[in-house]
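Only one protein chain is missing; all other protein chains are in place.
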Amino acid sequence: MDFTFDARTADLHEKLTDFMQEEVYPAEPRFEDEMAALDNPWARPPVIEALKASARDRGLWNLFLPDDRFGAGLTNLQYAPLAEITGRSPHLAPEALNCAAPDTGNMEVLSAFGSPEQQDRWLKPLLEGQIRSAFCMTEPDVASSDATNIATRIERDGDGYVVNGRKWWSSGAMNPNCTIFIVMGKSDPGAERHRQQSMILVPRDTPGVTVKRGMHVFGYTDASHGGHAEVEFTDVRVPADHLIAEEGSGFAIAQARLGPGRIHHCMRLIGAAERALQLMCERVSERVAFGRPLAEQGVVRDWIAESRVRIEQARLLVLKTAWLMDTVGNKGAHTEIQAIKIAVPQMAEWVIDKAIQAHGAAGVSQDTPLAALWASARTLRLADGPDEVHRASLAKRELRKYS
Amino acid sequence: MDFTFDARTADLHEKLTDFMQEEVYPAEPRFEDEMAALDNPWARPPVIEALKASARDRGLWNLFLPDDRFGAGLTNLQYAPLAEITGRSPHLAPEALNCAAPDTGNMEVLSAFGSPEQQDRWLKPLLEGQIRSAFCMTEPDVASSDATNIATRIERDGDGYVVNGRKWWSSGAMNPNCTIFIVMGKSDPGAERHRQQSMILVPRDTPGVTVKRGMHVFGYTDASHGGHAEVEFTDVRVPADHLIAEEGSGFAIAQARLGPGRIHHCMRLIGAAERALQLMCERVSERVAFGRPLAEQGVVRDWIAESRVRIEQARLLVLKTAWLMDTVGNKGAHTEIQAIKIAVPQMAEWVIDKAIQAHGAAGVSQDTPLAALWASARTLRLADGPDEVHRASLAKRELRKYS
Amino acid sequence: MDFTFDARTADLHEKLTDFMQEEVYPAEPRFEDEMAALDNPWARPPVIEALKASARDRGLWNLFLPDDRFGAGLTNLQYAPLAEITGRSPHLAPEALNCAAPDTGNMEVLSAFGSPEQQDRWLKPLLEGQIRSAFCMTEPDVASSDATNIATRIERDGDGYVVNGRKWWSSGAMNPNCTIFIVMGKSDPGAERHRQQSMILVPRDTPGVTVKRGMHVFGYTDASHGGHAEVEFTDVRVPADHLIAEEGSGFAIAQARLGPGRIHHCMRLIGAAERALQLMCERVSERVAFGRPLAEQGVVRDWIAESRVRIEQARLLVLKTAWLMDTVGNKGAHTEIQAIKIAVPQMAEWVIDKAIQAHGAAGVSQDTPLAALWASARTLRLADGPDEVHRASLAKRELRKYS
Partner (left out) sequence: MDFTFDARTADLHEKLTDFMQEEVYPAEPRFEDEMAALDNPWARPPVIEALKASARDRGLWNLFLPDDRFGAGLTNLQYAPLAEITGRSPHLAPEALNCAAPDTGNMEVLSAFGSPEQQDRWLKPLLEGQIRSAFCMTEPDVASSDATNIATRIERDGDGYVVNGRKWWSSGAMNPNCTIFIVMGKSDPGAERHRQQSMILVPRDTPGVTVKRGMHVFGYTDASHGGHAEVEFTDVRVPADHLIAEEGSGFAIAQARLGPGRIHHCMRLIGAAERALQLMCERVSERVAFGRPLAEQGVVRDWIAESRVRIEQARLLVLKTAWLMDTVGNKGAHTEIQAIKIAVPQMAEWVIDKAIQAHGAAGVSQDTPLAALWASARTLRLADGPDEVHRASLAKRELRKYS
C-alpha cells in the first residue's frame, strides 16, 4: 500500500496547478463580465477559447480519455487528482481542458463503441474542442433510474431509424455549439430487460428535433455548462449507420459510461469542497464580528476541522475506487462506485453549506462561487440515479455477503 | 393550557384557506406566465392586483398589523396561523393580503414611531397597497449582526439630514413600485453603543440614491419579492422631519421591528414546509419506480414521518412565542424568539430537501416551487443575523440561569 | 390558545419542585450508599420508604391516575408537567410518588378493566405502595411490535387458565416486592387478528413461574427500577377469575395502556434532558481548560442553545398530545402519540450526549447520573415498539391525507 502519486501524475498535477493559478482563477471575473455582455445567454464567451488554447499548449488536453489512440492514456487513478483540481473552477477548468461533461462520457462511448465513420465525423471534432455534444437519457415522465422505464422509441424503418420521445436534463444541449446528441431509447421493448435499449447519434439539426427549454437548477440555468435541455424527438429519422454498436447494446454502453462519469463528477466535487474550505478559511481570517475575527470562534473552527476530516475521507475513497476500476474493472468496483456516488455529494454539500454560512449573505449571492457550487453538489444527489437507488442496491450486495 | 384557536382566528383561518384554494393556488401558473411576458423583469404582473382586490373584499387585508387604528388588530397569536397559510404560496399570498415583508415591518415602524405627517404620507399608501417600501439595514462591508458596526452616516446639516453609505440586501427595492426606503445609520458615533443609530425615511427618487443591482439567492433574483438591492447613498439630503422618532432611537426601533418580523418569517416557513410535505406525499403516491409507488418505500415513509414530527414541534414553538410576545412582551419572549429563528429555518430546509429528493430532478427545477422554497429557508439561516449569533446569545442567557 | 398552567397544576408543580429540592436531590447520594451496602442487589434501600411517606404527606401521591375513585384525578395535561419533574431524578422520584412504571400502567389497567375482586386484591396494595407489579408483554423470539406475533399461550382448562411462554424485558420483576405479573398471551390464535390476545394476572409465586435473569441495558441492571426480567411460564395455572376483562380483549387493553404510558415516558425524558442541560451548564461554568471556563467556548454554547431549542419543542408537542388525549381521546391523538414516541427519545439522547461530552470522562462514569439517563433514553427508541414501526405507521396516515 502506498499513497504517493506516480511521476506522471505528479508532473501533470503541478502543471495543472500552475495553469489554475496563472490563468483560470484570474479568468473567473473576466468570464462573468463576458457572459453578462453576451446577446445570447447560452453562447460561450471568448475567454473560453483562450483558456482552451493555453491548456493545449501546456499539454493539459483530453486528460480524461484512457484510450491513448485518442487521449492522454491516463488510468482512472492518474486522472482522478487532476479532475479534482478542475472542480475548483467548474465553470471554466473542465472545458478549458476539453474534459467537461457530458462530452467526456460521449467521447468515451465513441472511442470504445463508435464505428470508424462515427469517430471520424464526431469524435474527432469533439477531441479538438470544435463542437460540443449532449447525452439524452433522462425522461420527464418516468423514473429513469430504472432503465426499463425508458419510453423513447428507436425504430428501424427501411435504411434508417426513427426516434420518438421526450427527454430532459440533456446537459449541454442549450449550447449553440452542441451539434450532436447521443440518444438512448428502446429498439426492442419485447427483448430481455437489458437488451431492449439502443443508443443512436442524432445531429441537432435533424428535422423533428426540438430543443424546448432549459431546465433550472435552483435559480441557475447552468448556461456555462450549456444548460440542461428538454428536447422533443418527433419522427426524427437518421441513417442506420448512426446507431452506436448494435441494437440492444444501449444498456451495456450506458453502464460502461457511468463508472468513469461518476468518478469524474466525484473528483470534481472534492475540488469544489476544497475550494469552499479555502474560501471559508480566507473569509473567517479577515472578517471581524463582535471585536474578533470569525476565525477565533469555536463553531467556525469546528466547521473547518470537520470539513477537512470529511474531505480527506471522501478523496481517499474516490482514489481507491479509481484504482479498483483500473485493476479489477467497473464491475469489480461496483460497490465502491456506488459508495462514492452516495458519499461525495453529501460531503460536498455539507462543506459548501458551512462556507456559505461563514460568508453571511454574500455566501448565497453571486458574489462568491459558493451557492452555485452548492447547487451542483445537491443536484448530484439526484443525477445518474438518486442516492436512494444506489443505497438500496449497495445494501443488497452487502446483505448477500452474510447469508 | 389550551390548544384551540379562538373564534376570530378560526373564522379567518377558514376564509383564508378558501381564498388560497379558490384563487391563490390557481393563480400560480398565471403568475409565472405573466412574469415571463413582462418587459421589465422587476415589474409586478397584473394577477397580483387582482388577488389584492379579492383579498380585500374577503376581509383578508393588513391582518399582520396589531394596531387596530390601522390594521386588523390581531394579536401575534391570532395572526401566526394565518401567516403560516400565506407561506404556502410565498410569492403571491403575502402580497395579496398586503402582508409581505419588508412592508409589514415598515408599516409597524411607521404606525408605532412615525409622526402623523409620516403616517399620512407613507403609511397610508402602504396600508392601501399602493406603494411598496424597503428597509435598508445590512451593509456589505461589516458584520451587520453587530449593530455597532454600521458604517452608514446620517448627519444633521441645517434643516435636514445627509445620508452617506452603502447597503445591500435591501429587500423589495428593485420593485419599481418601491418608493420609500427606511434607512438605518449612525447619527452619533460617539454616543453609548445603542444610542448611536437613527432611522430615517428616504424617498427613492432623492438625488444621490443609486439602486445598483439586485443580489441573487442561489441563482434566484427574487423578483417576485422586489429583489434584494444593493443601494448607494451619496450625499443624500432629506428634510429633518424625515427622521423617525428621535436621534439615537434607531437601535430600539430595529429591535421592536425584529420580534414580529421573525414570527412572520417563521410562520411562513412552516407553511412552506407544509406545502413541501403535501407535494412530497402527492408525488410519491403517484410516482412508480421498480414496480411500486415511491410511497411504499421505507426511506420515503421515514422522510414523511420525520417531516410531520419536525413541523409539529416547530409550529408549537412559534405559537408559544407569539403568545409570550402578546403576554409578556418581546423582551420577555427573547429566548423563544431566538429559538424559533434557530429552529424553524433548519426544520424547513430539511423537510423541503426531502421533498426535492422525492421529486427527482424535477425537484431542483422550475417545475415545482420546491427549490425556490428551499433557497428562502436556507437564506433565513443568515437573514436578521446568522444562526450562530442567536445561538451564542441564547446560550449566554441559559448559562446565567445556573450560575 | 393559552400556554398557562391551570391553578391545580401550578400548585402541584410548586409542591413537587419543593419536594425535589428539599428531599429527592439530597437523597440521591444516600440512595447510592444504601444500594452499595445491600446484600441483595435487587432489594430496595430504606431511603425509598422515607421518600414515599413524605410524598404522601405532601399530597403528591398517585398523581398519575386519572380515575378519581383511585387516584388524583388529574387529566393528562395536568399530570404531564409533574411527570416531567420526576424524570429529573428517575431512580427516586417516580417511585417516591407511587408513579413509577410499570405499576402506573398496571394500576390503570386494573382501575379501568379489573373486576372488583382484582381491584381489591391487587390494585389496593399497589395504590398504597405496598407491592410492585410487572407487565409481561415482550418476547425474545418474535418481533413483539407486531402483537400478532405473540407466542405465549393462555389456555382455558377447567376452572382455570394455563399459561405457557417465555417473556423478557418484564420491567420490575427482579424486585423482591414485585408480587403480581400481568401477562399478555394468546387465548384464541384462530380469532380475528386483534381478538386473539388476552391479559391475565399471575401471582409471582405461582408454580411454573421462573424469573430467570435480569437483562442489562448498556451494562446497567436497572436494579433501582426492579430490573428487566426474563421470565418463563411453564404450565402455570391460575383461577379463571384472574383473567382481566374478557377473553380476546388483550389487544384493546394493551392499546389503552400504551397512550398514557408513552406520555409518561416522554415527559420523564424531558425532565431528564432538563437535568442534563442544568448539569452541563453548571459544569462548563466551573471547569477551566486552556485558561478559560468551558462556558466561553463557542462549541459548548452551541450545544447549550441547541439543547434548549430542542427541549422546548419536544415539551410543547408532549403537552399538546396530552391535551389531545384529554379532548379527543387516545385514538384521535394517535399521530401525536407516535410523534412524541419518535421525537422525545432522540431529543433526550442528543442533549444528554452533549452533557456527557461536557463532563469529559466523568460523564460516562458513575460520578454523574448522565450515562444512566442516556441509556434509558436510548432504550426508549426501542421500548414499546422501535421508532421505525411508529414512523412507518405515522407516514401511512399522513399519506392518506393527500390521496
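Residue numbering begins at 1 within each chain, and the chains themselves are lettered A, B and C in the order written.
Here, a contact is a pair of C-beta atoms (placed from the backbone, for glycine too) under 8 Å apart; a residue touches a chain by one contact, two chains touch by 3 or more.
Since the model is a prediction, treat every value here as computed from it, not as a measurement.
Summary of contacts with the chain left out: across A:V236, A:A343 or A:A361, the touching residue is A:A343. Only one of the listed residues, C:Y79, C:W168, C:F233 or C:W323, touches the absent chain: C:W168. From the set A:T17, A:T234 or A:Q313, the residue in touch with the chain omitted from the display is A:Q313, counting the whole complex.
Remark: the residues of subunit A touching the chain excluded from display are 1-6, 77, 277-278, 281-282, 284-285, 295, 298, 300-302, 304-306, 308-310, 312-314, 316-317, 319-320, 323-324, 335-336, 338-339, 342-343, 388, 390-392, 394-396, 398-399, 401-403. Interface residues of subunit B with the unshown chain, by the touch rule above, are 297-302.
Even with one chain removed from view, subunit C keeps its contact list with that chain: residues 138, 140, 143, 145-146, 149, 168-169, 215-221, 287-290, 294, 297, 299-300, 356-357, 360-367, 371-372, 374-375, 378-379, 381-383, 386-389, 391.
We adopt the following convention: only the chains that are shown with their structure count from here on.
One inter-chain figure worth recording: subunit A and subunit C are separated by 53 Å, centre to centre, where each centre is the mean of the chain's CA atoms.
Among all residues of subunit A, those that touch two or more other chains are 297, 299-300.
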